[in-house]
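A protein chain is absent from this complex, but the other protein chains hold their places.
Labels A, B, C, D and E are assigned to the chains in the order they are written; within every chain, residues are numbered from 1.
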Amino acid sequence: MKLKIINPNTTRSMTDKIGGCARAVAAPGTEIVAVSPGMGPASIESHYDEALSVPGLLEEVIKGEREGVDAYVIACFGDPGLYAAREVARGPVIGIAEAAMHMASLTGTGFSVVTTLARTCNIAWHLAERYGLARFCRNVRASDLAVLDLERPGSDARRIITEACRQALAEDGSDCIVLGCAGMTDLCAEIADAIGAPVIDGVTSAVKLAEAMAALGIATSKRGDWAHPPPKAYSGMLEGFGMARR
Amino acid sequence: MKLKIINPNTTRSMTDKIGGCARAVAAPGTEIVAVSPGMGPASIESHYDEALSVPGLLEEVIKGEREGVDAYVIACFGDPGLYAAREVARGPVIGIAEAAMHMASLTGTGFSVVTTLARTCNIAWHLAERYGLARFCRNVRASDLAVLDLERPGSDARRIITEACRQALAEDGSDCIVLGCAGMTDLCAEIADAIGAPVIDGVTSAVKLAEAMAALGIATSKRGDWAHPPPKAYSGMLEGFGMARR
Amino acid sequence: MKLKIINPNTTRSMTDKIGGCARAVAAPGTEIVAVSPGMGPASIESHYDEALSVPGLLEEVIKGEREGVDAYVIACFGDPGLYAAREVARGPVIGIAEAAMHMASLTGTGFSVVTTLARTCNIAWHLAERYGLARFCRNVRASDLAVLDLERPGSDARRIITEACRQALAEDGSDCIVLGCAGMTDLCAEIADAIGAPVIDGVTSAVKLAEAMAALGIATSKRGDWAHPPPKAYSGMLEGFGMARR
Amino acid sequence: MKLKIINPNTTRSMTDKIGGCARAVAAPGTEIVAVSPGMGPASIESHYDEALSVPGLLEEVIKGEREGVDAYVIACFGDPGLYAAREVARGPVIGIAEAAMHMASLTGTGFSVVTTLARTCNIAWHLAERYGLARFCRNVRASDLAVLDLERPGSDARRIITEACRQALAEDGSDCIVLGCAGMTDLCAEIADAIGAPVIDGVTSAVKLAEAMAALGIATSKRGDWAHPPPKAYSGMLEGFGMARR
Amino acid sequence: MKLKIINPNTTRSMTDKIGGCARAVAAPGTEIVAVSPGMGPASIESHYDEALSVPGLLEEVIKGEREGVDAYVIACFGDPGLYAAREVARGPVIGIAEAAMHMASLTGTGFSVVTTLARTCNIAWHLAERYGLARFCRNVRASDLAVLDLERPGSDARRIITEACRQALAEDGSDCIVLGCAGMTDLCAEIADAIGAPVIDGVTSAVKLAEAMAALGIATSKRGDWAHPPPKAYSGMLEGFGMARR
Partner (left out) sequence: MKLKIINPNTTRSMTDKIGGCARAVAAPGTEIVAVSPGMGPASIESHYDEALSVPGLLEEVIKGEREGVDAYVIACFGDPGLYAAREVARGPVIGIAEAAMHMASLTGTGFSVVTTLARTCNIAWHLAERYGLARFCRNVRASDLAVLDLERPGSDARRIITEACRQALAEDGSDCIVLGCAGMTDLCAEIADAIGAPVIDGVTSAVKLAEAMAALGIATSKRGDWAHPPPKAYSGMLEGFGMARR
C-alpha cells in the first residue's frame, strides 16, 4: 500500500525525520511518502497557524488521490483538517493525536500528553474530548519548547521533554505518556527506556492504524458527513480548490 | 463602534442580506461593515468548504485590525476560524452559531436547530457541545436545501424552512428555534410569527452580543490560548500570512 | 425599554450600587429600575437565604408585569427564582451568574469565579453545570468575605478580592475572571486594570443581555415549561400569590 | 424515631394519604407525623408553585427541630427546598424524587418516571441529573393529569397512570417505573401487579431511607455547604425566618 | 427476612467481623448469614482477584436461592459479580460500594473514598461512574494498607486510616467519608468520632438498603437485562454452573 504522511508545516527537516520514523515501523508492503505542503507556516503553534496549514494539506490529499495513495497520516498533533481530508480521500485518513490517544487508551489506565507550548494544551484537550478519550487523559503538560527547538541540533529539547515525561508519571496518576508533537517522534524509544513506562508517538501509531484499516478493507464511510464534498465555485487565490475536475 | 461582519463565503447577495439584517438591529452608534473574503468557496456545505473559507476570513480580520474595527462577527453557522480570528483580533469575535445557541439557552428550556443539508448537522452538534450548550439542543434538523437555494428568488425555501421549524416544535420537545444558516437571517421574524414561538437568528444575535461586549469593555483575553499568534515564516501562496508586520 | 433589576436581598445600599452600575452601561433608551423586595434576608449566604429571597423577588416580578416592565435582571449570583420568574414574566429574565458565565465563555478559554463565602461555591458550580458552562469554569474561589463586608466602608474587601482574582489567574489555568457577587459590581473595571485580564460582572452583563433580547424581539418561550403558571388557591401568609387576577 | 413528612402543598387529603402509606411501611419504632405547611399552594405544578411552597416547608422543619424530629421527608416530586431544609435540620432530610430514583437504580437497569403535567417533566430530568441518576432514567412521561385529579374520587387517574406505566415499559427500554408525584403513593402496589414490573414510590422509599440513615447514625454533614445557615436580619412578612433564636 | 452477606474473599475472620457489624444495625426481624465462598482468593486486590472471586460468590447465591434467602449483600468494595448475582437472585442484591456511595450522596455534598492499595482506586472511580455518583466523589485515596493488614491484631491500620480520612476532609473539599473496604466496617463509628464528620461504611449501609427494598416489596426487575440467565451447557471444572436444575 502507498501511505502518504503529510507534515502540515513546511519545515523539511521535520518531514524527513517523520518519514524515517514511519518507515522504521511500516510493514514490508507499505510505501511511505512523507511530504510538506507547498504553502503554509513553518511550524504550527496557534489556531491561526493550524487553520492556515490546512489548504496546503488538502492540496496534498487532492494530489494523493491522483497518485494512487491508499491512506494518509496528518502529522501534526492538532490533527488539522482531519475531517476535510476525510471528505476528499477515498481511503483512511488518520491524525497523529487521534492515533496516539487511541493507542494510549489500549496501553494504560490513563495517559499524560507532553507537548510544546502551553498555548497548544487546550487544542490537545479538545481533541481528547472529540475522540472520546478525555476520560483517559490525566493531564496535558507543556514543555515550553517551540516546535522548531526540536529541530535545532544541540538544543536541550531531549532532556527537557524526558524530564516532563518523568514528572507526568510522578504527578498525574498516569501510567503511560503520549508525545504531543510530530517532531518528537524520534525520541519515543529513548524516553520509554529512560522513564520505564510506555511512551506513545502519534506518527508511528498512525502508520500502524492506517495499515490496519487497509488490511481490514475499511475506509472512511462515504454515506454520511464525510461523503465527497459537493463541487462548487471557488474564487481568488483558492480557485483551484473547486474540485470541478472530479 | 465599528463592527465587521464577515460572511466567509463569496456570495455577495448573501453578504448584502446579512448586512441589512444586522443594520436593522444594531444600536445607533454601531457602524456595520459586511464583507465577503476575496477568496474561497461560494457556499459552505462541507468540512472542506469550511476549512477553505478560513484563509479569506482571516485576511479580512487582519485587514480589519488595520481599519480600526472594534468587533467581528463570523456569519456562517459552522463558526469557521473562530478561535484563529480571536487570536488575531484585539476586540471581540463572535460566531453566529455560538451567538444563536447562547441566546436560545436564555429563551427556552430547549431549542431545535433548523439547517440546510444533512451533512452539516454534525457540525452544529459539535459546536453545541463545544460551547457547552448541547444540553439545550433537542435536535438538529436538515431542511435538505442547499445554502444558495436561500438566495434564489422564487425558491420554495421559505416555506420548507417554516415547515421544518413547525415540525421541530411539534416533535423535538423544544420550545424555540435556532436558524442554522446565515442565509436565513431575513426569515426570522416571519417564521416566529408563523409558528408562534421564539426564533433565534445568529447574525442579529451576534451583532447584539458583540455590542454588549464592547459596551462592557470586554474583549478576547490575551493571557492564554488566544494571545496574538507568534509571527513566523509562511511560504507559498500563503506567504503573506506570516504576520511579520505586527 | 424598562428594565427592572431585583436585588433579592433587602440591603438598600447594595441595591443602589447595583442600579448605578447598571445605568452606567445601559443603552440610552433603557430605563433602569433597581429594587429590593419588601421581605426576605438582608444578604444571601445559604440555600436557606436563597429560598427565602424568592417570594419577595416574585412579588417584584408580579408588580413589574403591572408596571409595564420589559425585562428583569435577578441580581444575586445564585440566580434565585430564575425559572419561577420566567414563568411569571412576559419579557426576558436574566440571572447575573447566568449572564456573567455566558459572557465569560465568549471572552476566554476558561474562567474562574471569585465569590464570597466558601459555602456558596457549590451553588456557583451547580449553576455553571445547569447553564452548560461548567466546561469553561476552571475554579470557584471563595474570598471568605461576607456579602455585607462589601458594603462596609473601610473594609478590606477590595484588596482581598483583587488578590483572589490575581491568584485565580496564576493558579487555575483561567484567562478571565467572573465576579461571584452582585455586591462586587463596582469593582469590575478596577480589578481588570489591576490584574491585566478581562473581569466580568454579572449585573452589567445581564443588563446588556436583557437589552439584546429586547432588541432582537426575543422573550421567554411560553410554549413549554416556562408558560405562565396555572392560577390556583394559595393559603396563609402567601395567599396573595394565587395569581387569580391574571 | 420521629419522622416528619412534609407535603409541601396545602391539600390535606393528600397529606393524609401520604401519612397512611408511610405508616404502612414504617418500622415498628418509627413515629410518622405527616403535615402540610400553613401557607402556600394547594398543589405544585410549576417552578412558581415550587418556589412558593418552600417558606411553609421550612417553617415546618424549623418547628420540627423544636419538636425533636429525627428525620424529614419532603413529599413532592420536585424535592423543593431540599438543600435549604438540610441546612436547618440536624437529622437526615430526604426528597421523594431523590429516594425513588436511588431505589430504582438498585432495582433495574433503567427506569421511566410517570408524572402529572408535561411542564414538570424538565424538573424531574433536572433532579435526575443533580442526583447523578440521569444515566438510569430512560424517560419522563407526563400523564397530563393535574395533581389534584389524583385526589378526586371517581377520577380516571388510576387507569390513566397505569396505562402510562405500561407504555413506558413497552417503549422506553426501562425495566422499572418511578411514580412521579406524592399523590400516587397509594397506587404503587396495584400498578406493580397490573404491569408485572417493579414500581417505585418516593414517599415510602424516602421513609425507608430516612430510617436507614437513622439506624446507621448518619445525618447531614455539617462541615460544608449544609452547615446551619448563619443567622441574619429578615424583614417584612418573612421576618420570623431570621433564625435568631438558634 | 433472611439476608445473606457474602464476603467474596475466603478470610473467615473478616467474614465474622462483617457479620457482627451487620447484625449490630439489622432490624429485629432480619436474620443475618455471613459467609465466605468455598473457593477463591484470600483477599481481593486486583482485577484478577476480583474476577476469580465471582464463581465462589455466585455459588453462594445459587445456594441462597435454595435456602430461602430474601436478599444478598456483596461485601467487597469492588462489588464483584453484582450484575451476575442479580440475574440469579429473586430478591435484591446490593454491593457495598454501591450502598456506601448512595448513602454518602444523601449525607453530604461530596465524599472521599479511603481505601487500601492504590491499584484499587480506579475500580472505585469506575463504580462511582457506573452508579452515577462520580459527581459526588471528590477523591479516592489509598492508604497503602493491604486488605489483610486490617485483620492483623496490633497493626497500625486503624491509625493510618483515620489519618487518611482526616486528610481527605482537609484537602479534598469533601464533607463526608466512605470507607473503601469491607474490612474497615468495624472502624466506622470510631473514625466518625475522631474526625467529626459522617463516615459511611458499605456493609452496614447495604444491610439497611436491602432491608428497605424488602420492606417496600421491591426486588431486581426480571423484565430486562437482569432476567434469570438462560440455562446452558457448562463444561470442565465449572460444569455445575449450567443451572440446568432451574
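Here is the rule we use: contacts are C-beta pairs under 8 Å (C-beta built on N, C-alpha and C of every residue); 3 or more make two chains touch, one makes a residue touch a chain.
What you see is a predicted model, and the numbers here were worked out from it, not measured in a lab.
Only one of the listed residues, D:30, D:46 or D:109, touches the absent chain: D:109. Across A:102, A:119 or A:141, the single residue that touches the chain missing here is A:102. On the side of chain E, touch with the chain left out of the figure occurs at residues 10, 37-43, 45-52, 54-56, 58, 81, 83-84, 86-88, 119-123, 126, 130, 224-227, 229-230, 232-239, 241-243. Interface residues of chain A with the unshown chain, by the touch rule above, are 25, 27-28, 92, 94, 98, 102-103, 105-110, 131-136, 169, 173-176, 189, 192, 196-198, 200-201, 204-205, 208-209, 211-213, 215-221, 223-226.
In this section, only the chains that are shown with their structure count from here on.
Listed by label, the chains touching chain B and chain D alike are C. Each chain gets a centre from its C-alpha atoms; the one nearest the centre of all protein C-alpha atoms is C. With rounding to the nearest 5, the Cα superposition of chain C on chain E corresponds to a rotation angle of 120 degrees.
At the interface between chain A and chain B, over half of the residue numbers involved are used by both copies, so each side presents largely the same positions. Centroids built from CA atoms put chain E at 28 Å from chain D.
We define each chain's centre as the mean of its Cα atoms; on that basis chain A and chain D are separated by 53 Å. Looking at chain A, one finds that residues 122 touch two or more other chains.
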